[in-house]
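Sharing a structure, written as structure tokens. Questions coming.
Just one protein chain is left out here, and the rest sit where they should.
By written order: A and B. Residues from 1 in each chain.
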Amino acid sequence: MRKNVLAAAAVFVLLGAAAYGSFFIAPTDAKQGLIYRILFLHVSSAWTGLTSFFICFIANLLYVWRRQPKWDWLGVSAAEIGLAFTSVVLVTGPIWAHPVWGIWWTWSPRLTSTFVLWLLYVVYLVLRTLVEEPDRRALLSALFGIFAFIDVPLVFGSIRWWRDQHPQPVVMGEPGSGLDPVMFRVLFFSWFAMLALMTLLLWQRYRLAAMRSDLDTMQQEMEAR
Amino acid sequence: MKNLDSVFAAYMAAWAIFFVFYLTVATRAAALRRDLDRLKSSTTPGK
Partner (left out) sequence: MRLFTNCGALIGKELRTEYRSRELLTTTIVFILIVIVLFSFTFDPTSDESRRFAPGLLWLAFLFAASLMLQPCFLREQHNDTLSALRLSVSDPFAIFLAKLVANTLFLLLTELILLPLFAIMYNVAVVPVLHWLVLVFFLASLGISIAGTALSAISAQARMRELLLPLLMLPLLTPILVASTEVTKSLFDRAPYVQWKGVGFLAVFDLVFLTALWLFGEYLLEE
């Protein structure tokens, strides 16, 4: 319990520092003024979501190879947390777009690809609800998770290429859109803070999965008696 | 400051998503812990 509270407090402090940096350390943007600061939340969430899905991918590979339940627990946890971060990207995107460009949704490469990414992992979780037997569920979702993750670069790449054919006036902090060095540092710190949050959430969710598994085993043992 | 409310809304929405996630995990964990304790206490007397 003590460890829990300490960890949560540390993450809280980091997030607070990142927010401070976003508002007071990063310089003002000439074109967009205050609103561009959403970038530090929006982009760092996107990168953290991808990191979480990468962890899911590794867990999936390890499950298929080793068949130890702990990899399945890590996989589902990382998928859910990745979805949480990806949802933040999809929500902050429109909140950023509306005051600046007058539209709620922009089919920018990041937002469009993130939407597909979100759908892929929602489907991953839906698949899990449709397989009852735990070992089979773990194997099938691990295999789908592997296919989904290797699809991610293809999704991002194809959508970016498509957007190059149909240029959009909207620039939502896409990489290479000219961030000044101080902004980059604040962005990387924000990402670091988000990774800390991701780790905390992963730890909690993983323990939940482990407990669920313990409970199921105990119940089975009792029924066997 | 122009658009301060949008930036505020964005941060609030993000924290809401994380907080709700954390809360759902914590409540499910507490319920599971109760079930586990109940099961453990129901097996030990029988041994």
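Assume a contact is a pair of C-beta atoms (placed from the backbone, for glycine too) under 8 Å apart; a residue touches a chain by one contact, two chains touch by 3 or more.
Predicted, not measured: the structure shown is a model, and the values here were computed from it.
Under the touch definition stated at the start, the shown chains contacted by the missing one in the entire complex are A. When the omitted chain is restored, the residue from A:A59, A:V88, A:I159 or A:M211 that touches it is A:I159. In the complete complex, the residue from A:I103, A:I150, A:V182 or A:M222 that touches the missing chain is A:I150.
Residue A:L127 is the one among A:A19, A:L34, A:I58 or A:L127 that touches the chain missing from this view.
In the full complex, the hidden chain is touched by chain A at residues 64, 116, 119-120, 123, 126-127, 130-132, 136, 139-140, 143-144, 146-148, 150-151, 154-155, 157-159, 161-162, 165.
The definition used in the following text is that only the chains that are shown with their structure count from here on.
The geometric centre of chain A is 18 Å away from that of chain B, both derived from CA atoms. Within the complex formed with chain B, the residues of chain A that make contact are 19, 33-35, 37-38, 41-42, 45, 80-81, 84, 87-88, 91-92, 95-96, 98-99, 197, 201, 204-205, 207-208, 211-212, 214-215, 218-219, 222. Partner chain A is touched in their complex by these residues of chain B: 1-4, 6-7, 9-11, 13-14, 17-18, 21-22, 25-26, 28-29, 32-33, 35-36, 39-40, 43.
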